[in-house]
Every structure is written in structure tokens, then in C-alpha cells.
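What you see is the complex with one protein chain gone and the rest in place.
Should a chain be cited, it is by its letter among A, B and C, assigned in written order, with residues numbered from 1 in that chain.
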Amino acid sequence: MTFDGAVFEARAINAWRGDRHILRDVSFSVRPGEFLKVTGPNGVGKTTLLRVICGLLPAETGELWWRGQSVRGRRDEFNFELGHLGHLNSLKGDLTARENLKFLAGLRTTLTAQTIDATLDRVGILSRGDLPARSLSAGQKRRLALARLLLADAALWILDEPVTNLDTAGIRLVEELIVDHVQNGGLAIAAAHQRLLDDAPCLRRLELEP
Amino acid sequence: MSWTWFHKLASPPHAYRILGSLAPWFGWASLALILLATWWGLVKAPADYQQGDGFRILYVHAPSAWMSMFTYVVMAVAAGVGLVWRIKLAHAAAAACAPIGASFTFLALATGSIWGKPMWGTWWVWDARLTSELLLLFLYLGYMALRASFDDPQRADRASAVLALVGVINVPIIHYSVNWWSTLHQPASVTKFDKPSIDLAMLIPLFLMIIGFQLYFGWAVSRRLRGEILRRERNANWLKEAA
Amino acid sequence: MDLKEFFEMGGYAGYVWTSYGLTALILLWNWWAARRSEAEAQTAARRRNELALERSS
Partner (left out) sequence: MTAVRTPTLAAAKLVFQRDMTLAWRRWDEVAQPLIFYVVVTTMFPLATTPDLSALREIGGGVVWVAALLASLLALEALFRADVEDGTTEQWVLSGQPLGYLLLAKVAAHWVLTGLPLVIMSPIVGTGLGLPTSAWGVLMASLLLGTGTLSILGGIGAALTVGVRRGSVLLSLLVLPLAMPLLIFGSRAVSMQMDGDSPAGPLQLLAAIFFMALSLGPIAMSAAIRISVEN
């Protein structure tokens, strides 16, 4: 996958939650090799912004641009290049870790047993591959969700509080994954209120204000 | 082609003002026509040679039955426009239609049932038209129940729009299936009379009443639509003047 | 035609007048409900405006 010219841009996004005007004219752009960290106090609209980018929440006004074209009308194409890690891990407790990846990440890209195993190994839960997701710890579930993100092989990562439930090693893993991703020319946008890659050269900040 | 006039018209403050000035015209015209049609239908039109004066129920039954279908189609079209072109005003119009349509459907059912008593000798007959009306009432009730179950008006708009579109595709199928069904089953009680053979003198008040009901619908929709527009508008400054 | 005959409706008085009465009732209900819905929306909008003013000040 080439990430040339894969610039993501948000132009004057306005969004509401019920009666509250949460996002007011939010504009920013992210280039390949950049990690944009969205910060701000609770309720300021970090999740709202990320969901608007994913198209999971309609913006009142504003436009998203990807590779120099408006996303409107080309959602499925854009979505295919977008990897999303939300608050929810999107796991089925009755399925094993491997099956979870097969049935969910497999919708996007054709997977082989080797790629699944390699990815499970990368996030450090290879030995848990055949356990039902139900029996994984909260941190392991988050790692499994990260594996799904990796398998999506997307150019643009949208991460909502990616380090929730993770221990120090887990946080370091997320940092490594993000750095790897952007160094390969990928883009990442994350909402986080913890420390996350705070000193990395690829970091840019977007501070949302109430 | 310029669509600016359309956008201007569809902009909430404009629509709000225009509806406000249109409503009284609709209102008074409908009042005049309905009163005229009532007088014509009850007094001037000759009695039916078979049903006597009982047939005069037709003048309220048929227009309300017509309006119940008409309103559903208007509602579905508005919902479709709102869904496809993301026009809030269209969603608001669909929302405004539902209770009006439901009330007309109820009226058609009630007057049909009252008319049925002298015609068939029972209050309820499973004939095709009444059954269709009953199912239409269920569709309206479902639509309104779905709308009411969402807190967020935007989601309510779009969810109920999907339902209205599925419903409007179904209405002809329901209609056809019910007709087919009722031709297979003869009603238990035999109709006492033939269909009223309508002559022109009987038809005029019917048309007057239908037009009167249409205007009444225009009035009621304008009024409700103004409310729905206000509910959907979030911050605009024009609200200060409007409210 | 005298008035008594008119009100009797050829023996169908009960049915005809109930139907017309019901129609009047429904039309009046719609009238009342539409006005009320509009008035409610206006009150709510006014309240929202006031809240927005408070928040901005």
C-alpha cells in the first residue's frame, strides 16, 4: 500500500450532541508520518470528533478530505483505508481470539493462519489464541483489539483512548505500534488523556477547548 | 439551473415565516368549504334511493379515507426527501403529517363502522376497505411509536423515515392482498344494499368536502410544521424573533 | 323540508349525526393539538435561547 499523498484533512467540522454544540469549526490536517493526539478535558468532544471522522456520527456542517478528494460519496473506499479502535473492543466472548480476528478483521483483508499468528505474537497474546475471548483479561482483550487494528492494514488509524486497561508494557506496545505505523508512512489520530508518545518527534497536538 | 430559490425556501426561518402567513388562508378556506360541503351534503343533495339519508355519511367517510392514504404518501415522500438529501425541513414535514394522518385514518374507520351498521346490520365487517384502513392505522401507530422512542430528534427523523419508506412500498401490497382476500371470503352478513349509484348532484358535495379536507390538511400541516421546525433548530438567532 | 324531518335524517339520525359529530370532533382535536404543539415548541425554543444566552454571558 502506498501512502503517497495520503493527507487527511478536516475542514470546519461542526457537530452537535443533543442540544449541545460540541465541535465548533474544528479544522486540522494530518500527513503521512504524523501522529495527531487529540486532547482536552472530558466531554469536550474527542470521541465525537473521532466518530465524525469515521462517519459513525453525522456532522452538521464541514467536510473531510482524503487523498485530495472529499470523502463524501466515497465512504466505503475511505473506510477501507481507515482502521478504528473505539471504546468497545468489538469482541465476541464465545469466539476464540483467533476466530475473533478471522471473522472481523477477515472482512477487510484476506487473512492466513500465519498472518493471524504473527499479529497475535506482535501484541503478545499468541499463547491465548485458542481461548475464548470471554476468558481473557481486560488488558488482553484490548491487545486483541489492537491485533484487529493491525490486520486491517489501514493507512489512517483512528484510536479512541487506545491505552485503556493496558499496563505499562501494554502502553509501550501501543507507542511502538503507532511509531512503526507512522514511520512506514501511515497516519494516526488518537484521543487520549494519559501520556502517550508525548516526546515523540512525530507527535502533533490538537487541543479541543470547551 | 439555480437551486438558490429552493434552498432559500427550505431554510428554516423562511419556511417558518411563509408557513405562518399561509396557514390562515388554508384555515379559512377549508372552514368555508367544509361548511359549504356539509350543508350541500346534508340538505341539498338528494337522498339515495336505496339507503335513504344514511348514505350522507359518505361525505365524511370517503374524504377521510382518501386523506388517510394521501397523508401517508405525503409523509413517505417527505421522509424519503429528508433521508436522501438530508433536508431537515422534509423530516419535519413527515413528523407533522403523522398525527394528522392517523386521526383521519381513525375517522375513516369510525365513520365506516357507523355506516356499516345500517348497511350490513353489524358494527364491524371485515370488508376490504375497512380492513385496509385498519392496517393503515397500525402503520401510522407504529411510525409514531418508533418516532417517540428516540430521544434525539435527528435519529428519530431518519429511523422513522426508513420505516415510512418501507411502509409506503408495502401499502399497495397490503391493499391488494386485502382486496384479494375479501373476494375469496364473502362477508357473513349479506350487504343489504347495492353500491350507491352516485349521480352528479351527489358528487359535487363530495368533491367540495375532499378539497375542504385537503385545505384543512394544509392548514394543520403548516401549524405543526412550524412547531417541528422550532424543535429542530438549535441555536439560530432568528429563534429570538420567532419565539 | 322542515327542520324536524331534517334532523331525523329519514330514520338514520343516530348514524348520520354521530358520524358528522365525530368528524367535527376530530377536526377540532387536530386544530387544538396543532396549536398546542406549536405553542409548546415556541416555549421550548424560548427556554433554549435563554439558556444559550446565560451560557455565553
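Keep in mind that, in the parts below, a residue touches a chain if its C-beta (ideal position, glycine included) is under 8 Å from a C-beta of that chain, and two chains touch if they have at least 3 such contacts.
This one's a predicted model, so the numbers in the text were calculated from it and none came from an experiment.
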| item | value |
| --- | --- |
| Touching partners, among the displayed chains, of the absent chain | A, B |
| Listed residues B:15, B:125 or B:163, member touching the removed chain | B:163 |
| Candidates B:15, B:125, B:139 or B:202 - the one touching the absent chain | B:139 |
| Touch with the omitted chain, as defined above, among A:6, A:36 or A:54 | A:54 |
| Chain B residues touching the omitted chain (full complex) | 83, 135, 138-139, 141-142, 145-146, 149-150, 155, 158-159, 162-163, 165-167, 169-170, 173-174, 176-178, 180-181, 184 |
| Hidden partner chain, residues of chain A it touches | 1, 51, 54-58, 76-77, 79-82, 84, 86-92, 94-95, 99, 102-104, 106-110, 115, 148, 153 |
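Methods note: only the chains that are shown with their structure count from here on.
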| item | value |
| --- | --- |
| Dominant chain pairing [most C-beta pairs in contact] | B-C |
| Chain at the geometric heart of the assembly (C-alpha centres) | B |
| Where chain A and chain C are represented by their mean Cα positions, the distance between them in whole Å | 53 |
| Distance from chain C to chain B - Cα centre to Cα centre, in angstrom | 15 |
| Distance from chain B to chain A - Cα centre to Cα centre, in angstrom | 48 |
| Residues of chain C engaged with two or more neighbouring chains | 48 |
| Shared-contact residues (touching 2 or more other chains) in chain B | 234-235 |
| Touching residues on chain C, where the partner in the complex is chain B | 1, 6, 9-12, 15-16, 18-20, 22-23, 26-27, 29-31, 33-35, 37-46, 48-49, 52 |
| Chain B to chain C touching residues, read off their complex | 34, 38, 42-43, 47, 52-54, 56-57, 60-61, 64, 99-100, 103-104, 106-107, 110-111, 114-115, 117-118, 216, 219-220, 223-224, 226-231, 233-235, 239-240, 242-243 |
